[in-house]
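Comments concern the structure below.
A single protein chain has been omitted from the complex, and every remaining protein chain is retained in its original position.
Letters A and B name the chains as they come in the text, with residue numbers starting at 1 for each one.
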Amino acid sequence: MKLATILQAILLTADKPLSLEQLEGYFAPEEHIARSAIRSALQELQGSCDGQSFELVETASGFRLQTRVAFQSWVQRHHEEKPSKYSRAFLETLALIAWRQPITRAEIEEIRGVAVNASIIKTLLERDWVRVIGHKELPGRPEMLGTTRQFLDYFNLKSLDDLPSLAEMKGLDVDQLPLVLAGA
Amino acid sequence: MKLATILQAILLTADKPLSLEQLEGYFAPEEHIARSAIRSALQELQGSCDGQSFELVETASGFRLQTRVAFQSWVQRHHEEKPSKYSRAFLETLALIAWRQPITRAEIEEIRGVAVNASIIKTLLERDWVRVIGHKELPGRPEMLGTTRQFLDYFNLKSLDDLPSLAEMKGLDVDQLPLVLAGA
Partner (left out) sequence: MMETGFTPSPVLPPQGGMGVQTEMPFAVVRGEKIVAMPEDLYIPPDALEVFLEAFEGPLDLLLYLIRRQNFDICDIPIAHITEQYVAYVELMKEFNLDLAAEYLLMAAMLAEIKSRLLLPRQAMVDEEEDPRAQLMRQLQEYEQCKQAAGELDTLPRLERDHWLAQTAADFPRLPRPQPQVSLQELLLAFQDVLKRADMFSHHQIRREHLSIRERMTHVLALLQGKAFVPFESLFRLEEGRRGVVVTLMAVLELLKAHLIDVTQSEGAYAPLYVRPVGAVLEGAGI
């Protein structure tokens, strides 16, 4: 039995990404499967996905087989409703937690200029995309929020470094601000 | 895009076998996919499974891709890991079903203020602690959930009457809980 095919069978029946260590755990000691062998079998598996509807990806918590984006329109029809779109408030809150972690609710509110909707934070915590990673040494010891591995998995990222970098905002020279006093 | 590969994507993401008619439903009329084309693409798909860890099988209710028996011993190890603890959301959902049955998902959502995670309900059903006891006469005929005998057995209860009432719980001191339960 080819190791790459065994790994395919394991990954096609796993309900979450599996790390190299976890994959190693599927083999009994007497099978004598070294980690390096698993690594090269994964490469072989990746190659064998050419021409298939699925591909091997590595995300934060490990490897998984997923369908390619090109098949999205057909696969989506399993579900009658379109996948729900996240609201702007949801995306902005999540984006701040992802790019600015660790961050407190108060800091999110300050940047967005509006109160944080408690149910958004709750949904993020429950989806396991966000977690409390500590408390800030301030009165009330507010919670500091950060993203989880599941968040990275969900967005096909290996680490936070893979988040797109944001355009640098221009520095400013206050005295150059035009003083247009319209109507004055 | 090859039809056989599209069918592969559909079958790899379906949670049940799909009949020829159902497969046909994945294509829009303007795609002009005849049933005979699907039939021959399925044959092609079957052929392409050579060397893969899975095969195309036709069951009573339709076609599905399944892991070949040869890989059984590895695939079975998915479940060897230690049981994790149930989440807060899981316990709250179970508690609401126990104390407020019959209850619909929407009602649970209303009380908890967040969407009910489908996998929680699935786990509860799989563990035989919860079952669907009917449908509410509302648009969409939502399922009403209630607890089972297995639930009572697990928690050593003779009947739901043995669950502490709200009045008893009110002002209940957490540290005193074991005593209260022991006395019940």
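The definition used in the following text is that contacts are C-beta pairs under 8 Å (C-beta built on N, C-alpha and C of every residue); 3 or more make two chains touch, one makes a residue touch a chain.
Being a predicted model, the structure only gives us computed values, none of them experimental.
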Candidates A:44, A:58, A:92 or A:143 - the one touching the absent chain: A:92
Sole residue of B:22, B:46 or B:101 that reaches the chain not shown, by the stated touch rule: B:101
Identified contact with the non-displayed chain, of B:1, B:28 or B:111: B:111
Touching residue (missing chain; options A:41, A:65, A:121 or A:145): A:65
Residues in chain B touching the chain absent from view: 9, 12-13, 53-54, 64-67, 69, 71-72, 75-76, 79-80, 82-86, 88, 91-92, 94-96, 98-102, 111-113, 127, 131, 133-137, 141, 144, 146-147, 154-157, 159-161, 163-167, 169-170, 172, 174, 177-178, 181
Interface with the unshown chain - residue positions in chain A: 9, 12-13, 15, 53-54, 57, 64-69, 72, 75, 83, 86, 88-89, 91-92, 94-96, 98-99, 110-115, 153-157, 163-164, 166-167, 169-170, 172-174, 176-184
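Operating definition for what follows: only the chains that are shown with their structure count from here on.
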For chain A paired with chain B, centre-to-centre distance based on mean C-alpha positions, whole Å: 24
Touch list for chain B against partner chain A, complex: 1, 5-6, 8-10, 12-15, 25-27, 51-54, 67-68, 70-71, 74-75, 77-78, 87, 89, 113-115, 117
